[in-house]
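Heads up, one of the protein chains got dropped from this complex, but the rest are sitting where they should.
Per-chain numbering from 1; labels A, B and C assigned in written order.
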Amino acid sequence: MKVMIDICIVPLGVGVSVSEYVAACQKVFDEAGLSHQMHAYGTNVEGGWDEVMLAVKQCHEIVHEMGAPRITTSMRLGTRTDREQTMQDKVDSVQAKLS
Amino acid sequence: MKVMIDICIVPLGVGVSVSEYVAACQKVFDEAGLSHQMHAYGTNVEGGWDEVMLAVKQCHEIVHEMGAPRITTSMRLGTRTDREQTMQDKVDSVQAKLS
Amino acid sequence: MKVMIDICIVPLGVGVSVSEYVAACQKVFDEAGLSHQMHAYGTNVEGGWDEVMLAVKQCHEIVHEMGAPRITTSMRLGTRTDREQTMQDKVDSVQAKLS
Partner (left out) sequence: MKVMIDICIVPLGVGVSVSEYVAACQKVFDEAGLSHQMHAYGTNVEGGWDEVMLAVKQCHEIVHEMGAPRITTSMRLGTRTDREQTMQDKVDSVQAKLS
């Protein structure tokens, strides 16, 4: 089962700047070999369910190791059995309706 | 690593009534032996990270098997290393501030 | 247009304990006369769209006034035109499928 997620990891107890934690998570997705795309309020990641979820777990582990005592993440998870659809397909599909 | 999640699973392509799908997921959490509490717009579940995430995967699998071709889930995930805190502890902590 | 929301307000830059901020938001919903129900990872609120959204804005304002320099909120918003459905109706609907 493939999954596409949108994830926003929020460390608590480390002040207001969270960019270094977000950067660490980008590296996790990179090293996992997962297709991912950061935006201003989260990151899209796609791949096999188990691989993506393992990376999410590693993000929590690494952010705790970096010093955050508490993390609250918000995430969307999309799966479908009717057809394959990449992140780019989704954007293209809307763009086609706009033009 | 323990995790507390709040999950709202939304099947697409099966009409507007989603209660039977939500009920099926409650059974998944029951059978997994995970502490869980449904509310009007989602379900709180707590337990070990791997056990909780396996149950989330099983929810997606069972909702697809029930006929939903597409699922979009929204989820919050909380972890902390500073102390143990159950779902009831969180509610009690706020209630104490209100009284 | 009526709306039901599930809201989790997360203040950043104020340490790991957020219960006093959550409690302040409960008071906002109370004083707005909105039906609301807290759970372990958020609060359900229902009412007219404008009244509910005004309360959400007031929550952000009050949490900033209490000293949080940054807030990240995650929220679900449900509207429907086919029929009226309260928070309790939604829970009852799933419970009926479980029994």
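Just so it is clear, a contact is a pair of C-beta atoms (placed from the backbone, for glycine too) under 8 Å apart; a residue touches a chain by one contact, two chains touch by 3 or more.
Worth saying up front: this structure is predicted, and the values here are computed from it rather than measured.
Enquirer: Which one touches the absent chain: B:H36, B:K57 or B:R70?
Expert: Touching the chain that is not displayed is residue B:R70.
Enquirer: If you put the missing chain back, which residues of chain A would it touch?
Expert: Within chain A, the residues touching the omitted chain are 4-6, 8, 16-17, 19-20, 22-23, 26-27, 37-42, 44, 46, 74, 76, 78, 80, 82, 87-88, 90-91, 93-94, 96-98.
Enquirer: For chain C, which positions touch the chain that isn't shown here?
Expert: Touch with the absent chain occurs at residues 1, 3, 13, 49-50, 53, 56-57, 60-61, 64, 69-82.
Enquirer: On chain B, where is the contact patch with the chain that was removed from view?
Expert: Interface residues of chain B facing the absent chain: 8, 10, 12-13, 15-16, 18, 69-70, 72, 74.
Simple rule for what comes next: only the chains that are shown with their structure count from here on.
Enquirer: If you average the CA atoms of chain B and of chain C, how many Å lie between those two points?
Expert: For chain B versus chain C, the centre distance works out to 18 Å.
Enquirer: Roughly how far is chain A from chain C, going centre to centre by Cα mean, in whole Å?
Expert: Whole-Å distance between the two chain centres: 25.
Enquirer: Express in whole angstrom the distance between the two chain centres, defined as the mean CA positions of chain A and chain B.
Expert: Inter-chain centre distance comes to 19 Å.
Enquirer: Can you list the residues of chain B that touch 2 or more other chains?
Expert: In chain B, residues 74, 76, 78, 80, 82 touch at least two other chains, as defined above.
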